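Showing just some of the chains, left in place.
Going in written order, the chains are labelled A, B, C and D, and every chain counts its residues from 1.
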Amino acid sequence: MISLHNVSKWYGQFQVLCAVDLDVRKGERVVVCGPSGSGKSTLIRCINRLEVHQEGRIFVKGLEMTDNVKNIDAIRRNIGMVFQNFNLFPHLTVLENLTLGPMLTRHMKKADAEDLAMHFLRKVRIPEQARKYPLQLSGGQQQRVAIARSLCMEPEIMLFDEPTSALDPEMIKEVLDTMIELAESGMTMIVVTHEMGFARTVADNVVFMADGRMVESAPPEEFFGNPREERTRTFLDQILKH
Amino acid sequence: NSGDTLAAVKARGEVLCGVHPARHGFAAPDSQGKWSGFEVDFCHAVAAAIFGDASKVRFVALSSQQRFPAIQSGEVDVLARNVTATLSRDTALGLNFSPPIFYTGTGFLVRKDDGITKVEDLDGAAICMAPGSTTERNVAQIFAARGMKYTPVVIENNKQLVDAYVTGRCDALTKDKAALPGVRAVDTENPADHVLLPGIYSKEPLAMAVRQGDDQWYDLIKWVVYATFNAEEMGVGQANVDEMKASTDPDVQTLLGVIGDNGTKLGVGNTWAYDIVKQVGNYKDIYMRHFGPDSPVALDRDQNVLWTEGGLLYGLPMQ
Amino acid sequence: MIDATPARDGQSSARRPKDLLYSEGFRAAAYQIALAAAVVFVGLFLYQNVVENLQRQNIATGFGFLREVSQFEIGETLISYSARDTYARALLVGLLNTLSVSAAGIVLATIIGFSVGIARVSNNWLLQRIATGYVEIVRNVPVILQVIFWAAVTRNLPAPRQALELWGLGFLSNRGLTFATPVADPAHGWMLLALVGGIVLAGIGDRWARRHREATGKHVDMLWPSLAVVIGLPLVVWLAFGAPHLISFPERKGFSFVGGYTISPEFVALMTGISLYASGFIAEIVRAGIEATPKGQVEAARSIALRPRFIMRYVVLPQALRVIVPPLTSQYVSLIKNSSIAVVVGYPDLVNIGNTVMNQTGQAVEAIAVMMTVYLIISVVTSLLMNTYNRLVAIKER
Amino acid sequence: MSAADWLKRNLFSSVWQTLLTLVTAAVLLRFFWFVLDWGVINAVWVTSDPDVCRAATGACWAVIVEKHRPMLFGLYPYDEHWRLVLMMVIYLVTVVVSLMPRNWNLRFLVPLWLVAAVSIGVLMFGGVLGLRYVPTSEWGGLPLTMLLFTGTVLFGMPVAVLLALGRRAPLPVARGVSVVFIEALRGVPLITILFVAVNVFPLFLPAGVQVDKLLRITIGIAIFFACYQAEVIRGGLQAIPRGQYEAAASLSLTYWQTTSRIILPQALRICLPAITNHIIAAMKNTSFVIIIGLFDILTATTAVMQDPLWRKFYVEAYLFVAAVYLFFGYALSLYARKVEKWIASGRI
């Protein structure tokens, strides 16, 4: 589904991504972790072309990500993205947030789009909030709306950028539960997160990044049980001691 | 209330006199900030009468908008600022007017090359004037009476007003006729390019004004004016006042305070009129100083001559 | 004392009388009464003085003068007016002039302000710098200096005889901007009607397109059809009336021009000065509005594959407008208030006429009260409208 | 980033951008050429003969050289202008010294300002030490602008703080009075307030009591300024978290102690940029006194431009006045930016 070859990116002089290689198969669930500033966000934002990579090649479902507007459009339709701070449209109701994309880019009828939206709202377990505005919801509810909004585009791939790090502890669980359900339904997912419990439960592969490099990539048992690299071990020690 | 003003002035040691900020011939500061002009001299005359020292005046420049509030509120003791005496000002504004010190009327200053020779040629013209002036009303009447139209351009700030005429924004500048030669002489690049329309189209008696309700002060101002008239009538001028002191004419003696106690009755020194004539002059002295043939703003005396010469200046007897 | 929480649910007052002095509730009440008393006392004192002063000096009072005949002419009037009308009507003429110069100024300021504001956030470095320089200069030079400057410029334009000709359509001289206008024709009324009709039709078309899209999912672009109907309909009416094309060209005659329409130099100077000044502030408001929409919003919109114009229309604009409109309105109000410097250049606005009235009648208190009240009403009405708008578009939060 | 990169990104990133850049650059160059040609190359710098200026095709800066005294000093007696120069030096030194953070302690600033105020007063008024007495009605030019501005800020800021506190006070009466006062004054143009100060205010005083006109006008502008500034400060007050009040209460601080030591210092820091904007606006607003005939620098310049011989060069004269305002405004905002940086870095 997704493959990155030798992708590099610079901000001015500063190299954020150094020759990153990554392959994600259909239905595979990859968790990306690593210290702050290591380039995790940048990596997944490149896949969606919210950032432009400068070297290497990125393929999504066989289409190469170039500056071809058509390709970008096609790829974005196939990819849902969930952000750390939700980025819901505050001036639209939950339902409108959900139907905007389907109606404008997938040319769905309003009624159909609303049916679809309610379907996914039920899936994330907040159908009763459909008429409210985003800022009237709790953080956990907002993030679930954001997930539903992405799902309404019926993407084949979902990207998550620290979806729980802006949430209070009680709300983390509800969002993670939603994501686990989603994973179980067979969605291809790349998740940047520090929730190691989640990684253990659902990941097919855990990737560890540091300083823009992919340091280690392994199935969770191996990754947590027997990390190969010294860096990984230090990182895991720090994070699991907590 | 009566007597308050004189007492306050004496206590202060100077007269506060409201004048025009820049009307050449009547009142204007020179580049050194020293005031001079016809109305300025009447202020000096008041000071001379009270203190025997004509210099004890402080001039307060007032725009046409500020002049009445300034006198009403006591910011100035006397207004000598091109005020036309009218009934409504006398009553509704709570003022009292001295005898007119200058008789004039609405005048128009126009450019020579426009070929305007009389008011009737001004149909359709743009006319610059100050707001709230009697002139503004007079122009409305003059044009209405002739069935003519005009575009008023009304600007409060005198500099801006004159500027509007001089730059050509208006075809005519209208003010009291007596004020226009000053504008022509000082503010235009080439005075010869501008002419005053002949004829007088309205009555504009300019007088000094004081607050209502202080009769003593009003009396003093009134008699300061009459003193200048009477001095001229008796032939007592700045040049000969000391000799005239020796005159045996009882009227002259009374005027100069040699006999009688006119000063005491007015609440000032008995030589008050002598001080006026000595330090400032009689009416003719004052007039010639500012409007005489040698002055930059030469003006015919027209009606501003003594009644004895067919004019309107008539000083009441000072017995 | 916790001043963030007024002691609204304070306990019953203390039990002993001596304690009363130390009771929070009693103290609050005492302070309030003292303050209220002081305010009332000062008010009464001032009122008393005014009444006494006016009476002692025998100055007329009251608003009766409004019904008296004004006896002065006004240079520019939107309604019929002559020296035989009342002071009240003269003031009304002034108010209408204030509103008309403000309306023109608002349009001009908005156009310039939005252009410069967008240039301020442009990707083009050069354009952005120029816009910044412009904003810094027009905002920091006193508006009154700008107005006086433009007044000097307009006055120093050539006299009517040497007027600058504008492509045969009009003249620019120190009598103002005179330009050709179509000779009045019954067709004009109908064309205006057609224009309004066209705008209404375009609105209906837009709604239809939205319904159609919602019902079928198909997007119909209404931009060109809308433009066509708004411009086309009046054109059709014009042709239907036999295309009346008589135009009144201004000609030099007498002191200035006959024919066409003339905008006075005072109007031009005042409008230019106050609107350039306001445009600098509006540019900053627009820039702030554009920058206020978080980057994440655009990214989220992109990630659901919205095209740029939809992002603009459905995500950025609705949010930016919420930020822009309130300060924009207060700029409009301050532009209206700034139009009062008309008095310096001689444009007959409310303050200028009020000033004349004040000089004529000598009733300064009443004349100034009239001016202040009118401006206060304009401000209050605007802020009421603004509050309503804010309530309507407010983003609902918890 | 290399220069080429920078150019590409900021000026030539696309065809459309390149076009835009070229067009703007052309217009800009044309404009600069005009400025150079008119303002420098063909300009006349010094001459006392207006005809020399008229003959030139460029700017006539000579008008400023020739007329600088009446423009800068207005009606003030000509022979006494040295007093104004001295006054401005004292004023500027005092201001600059008090703007330096290392001098920020009241034991130094209060005496400094007292000395400055007294010496400026002596210089301006005279009447002692053998100096000729000059009443306020003859003051003018740049010194008058400075005095109006300083008076506005010195008198207006405390009033603004009081009004802002009043509007946030726990006492409904105080709130009501402040709200009505602030909103009413913000709803009317400054001109009408000046009219009141000049024409109506004397009627509010008991008979015989006089307040100097200049003082009345300064107070009028100051109160107008205070109402706008109060709203800014209120914004700052609202931004203070409730916890600050509670922490102060738990230290048993009184209302005034809390306000002066905890709340105001923070609120003023928060809204410093907006406060500066309004202070700069106050400086611009002093120019409104032209309407009531006070001879500030702008009025003095319009009066000077009345001279028929030099009238033609009004553009140069007004550019000069604009430059004076721009200079002081820019200096103020630069300083404010510096203060913000100090605040951010915890220096003050």
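As a convention for this text, contacts are C-beta pairs under 8 Å (C-beta built on N, C-alpha and C of every residue); 3 or more make two chains touch, one makes a residue touch a chain.
The model shown is predicted, which means the values in this text are computed figures rather than measured ones.
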Query = Counting every copy in this structure file, what formula fits the complex?
reply = A x2, B x1, C x1, D x1
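Heads up, the rule we're going with is that only the chains that are shown with their structure count from here on.
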Request  = Would you mind naming the chains that touch subunit C and likewise touch subunit D?
outcome  = B
Task = Count how many hops through touching chains it takes, at the least, to reach subunit D starting from subunit A.
result = 2
Inquiry  = Suppose chain centres are the mean of their C-alpha atoms. Which chain sits farthest from subunit A?
reply    = B
Request  = Let me have the rounded angstrom distance from the C-alpha centre of subunit B over to the C-alpha centre of subunit D, please.
outcome  = 39
Key: Distance between chain centroids, defined by C-alpha means - subunit B, subunit C (Å)   = 44
Query = So, what's the distance in Å between the C-alpha centres of subunit B and subunit A?
reply = 89
Query = Counting only residues that touch at least 2 other chains, which ones in subunit B make the list?
reply = 65, 69, 72-73, 156-157, 160, 163, 167
Ask   = When you check subunit D against every other chain, which residues touch at least two of them?
value = 199-200, 203, 205, 207, 290-291, 302, 305
Request  = Name the shape of the chain contact graph, picking from line, ring, star, complete and other.
outcome  = other
Inquiry  = How do the chains pair up in terms of touching? List each pair.
reply    = A-C, B-C, B-D, C-D
Ask   = Inside the complex, what are the residues of subunit B that reach subunit C?
value = 1, 64-65, 68-69, 72-73, 88-89, 91-94, 114, 123-126, 131-133, 136-137, 139-141, 143-144, 150-157, 160-161, 163-164, 167-169, 171, 211-213
Request  = Going by the contact rule at the top, pick out the subunit C residues touching subunit B in the complex.
outcome  = 53-54, 56-60, 71-75, 83, 148, 151-152, 154-156, 159, 174-175, 254-256, 265-266, 343-346, 348, 352, 355-364
Message = Considering only the defined contacts, which subunit C positions touch subunit D in the complex?
response = 1-7, 28, 31-32, 35-36, 39, 46, 49-50, 52-54, 56, 123-127, 130, 136-137, 140-145, 148-149, 152-153, 156, 337-338, 340-341, 343-344, 351, 355, 358, 364-365, 368, 371-372, 375-376, 378-380
